[in-house]
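To start, the structure itself, in structure tokens.
Right after this comes subunit A.
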Amino acid sequence: EQVTVTHWGVLLYGAPYAVAIDKGFYKEAGLDIDGVITSAGGGTTMRNVMASSLPYGEVALSAAIAAMKQGIDLKIIHAGVRTAGEQLWVTTADSEIKSIKDLDGKKVAFTSPKSVTDMLLTMIADKHHIKMQTVAAGGIGAGLTMVEQKAVVAAPVMDPIWPKVQGKMKPVFFIKDELPNMMQSVGVTTAEYAKANGDKLRKLVQARKKAVEFVYANPEETAKIVAKRYNADEKIILASIKNLIAIKYWSDGEFEFDAMDNMVKGLQIVGEVDGKVDWSKIVDTSYLK
Partner candidate 1 sequence: MLRLLVVGGFVVALEVLCRTGVISKLVLIAPSEMAIHLFGILSSRKADADILESLTNVMLAVLLSVVGGFAIGAFIHSFPRLRRAIDPFLASYYALPFFAFYPLFIVLFGLGRGAIVAIGVLFGIVAMIISTLTAFDRIPRALVRTASAYRMGPVEAALRVKLPSAIPFLFTGFKLAIAYAFIGVIAAEFIMATSGLGYSISYAFNNFDNGTMYGLMLFVIVLVTAVNAVFHTIERRLLRRWGR
Partner candidate 2 sequence: MAVHEQAVAARGDGVQPVHVSVRGVTRVYGDPVTGIRALAPTDLSLRRGEFYSVIGPSGCGKSTLLDVLAGLSRPTTGTIEFEGRVLDGVPDGIGVVFQEDACFAWLTVSDNITFGLRRAGVDPAEIARRLDYALRLMGLVDFATSYPAQLSGGMRQRVCIARTLVMQPRMILLDEPFGALDAQTRLIMGDELLKVWRETGATVLLITHALDEAAMLSDRIGIMSARPGRIIEEVETGWPRERDSRIAAEHSFGDITTRLWSVLRDESLKSVQLGGGR
């Protein structure tokens, strides 16, 4: 069976899952998880979760909320990545842009419309009372290319891409310095599945929790495992993992409702969500124990 994890192989949401599979935490719990299904789109990942024979996975909180708003009966059963603090905006090494204030009136890229980067950029502008011309680049790579081509003055980047471009680009600002924690991803399942398979879900959540603890305790070994699973450069992964540990990137599963509310607030700013989200209806904390 496979779990579904958004941006697997790309971003480090998946590190605990890599560890859980590799270190046999799932097997210990009597689960037969041998792989991860992934995709890069929030909506697509959500649909994959629902279509999978094991309808459980880690998806963007915004995607989970959107799905629920459309009447899909989902349960959020654990917290995933508890902050967007790993993101930063960069500019070319020789650029005159030094701080957020310098971005005023300039063209700045985000990845795609209504994405987390779009939202963060808007919140930054609000906070500093500056006006930027924001443009959708289509992706991280495209954004960096635009910066390089001077089409924009800054673009978003994050771990584990950041260590790779660190020599060629310099940071303008880090989100972790500017904004409070915002819950990026959560573990979800369908209500229907939850009803019949409470035990199994509990084991899945527990295995992940164990893996998260392992990540914090053994960054080197984690980097090795992730680098193998992601087929990436171990040094870069290790650098990123250290960065992420510093900002306490992965949640062990416990819900932090303020971080979730922060995310909803952001989504409201970009018009993704209107009105409040009633967590009590969709969050089920019973699997955490």
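What we mean here is this: a contact is a pair of C-beta atoms (placed from the backbone, for glycine too) under 8 Å apart; a residue touches a chain by one contact, two chains touch by 3 or more; residues count from 1.
Behind the choice of candidates: all candidates are chains of the complex that A comes from, given by their letters.
Quick caveat: nothing in here was measured; it's all calculated off a predicted structure.
Candidate 1 is the one, among 1 or 2, that touches subunit A in this complex. Those residues of subunit A that touch candidate 1 in the complex are listed here as 41-44, 46, 50, 63, 66-67, 69-70, 72, 112-114, 135-139, 141-142, 144-146, 149, 151, 272.
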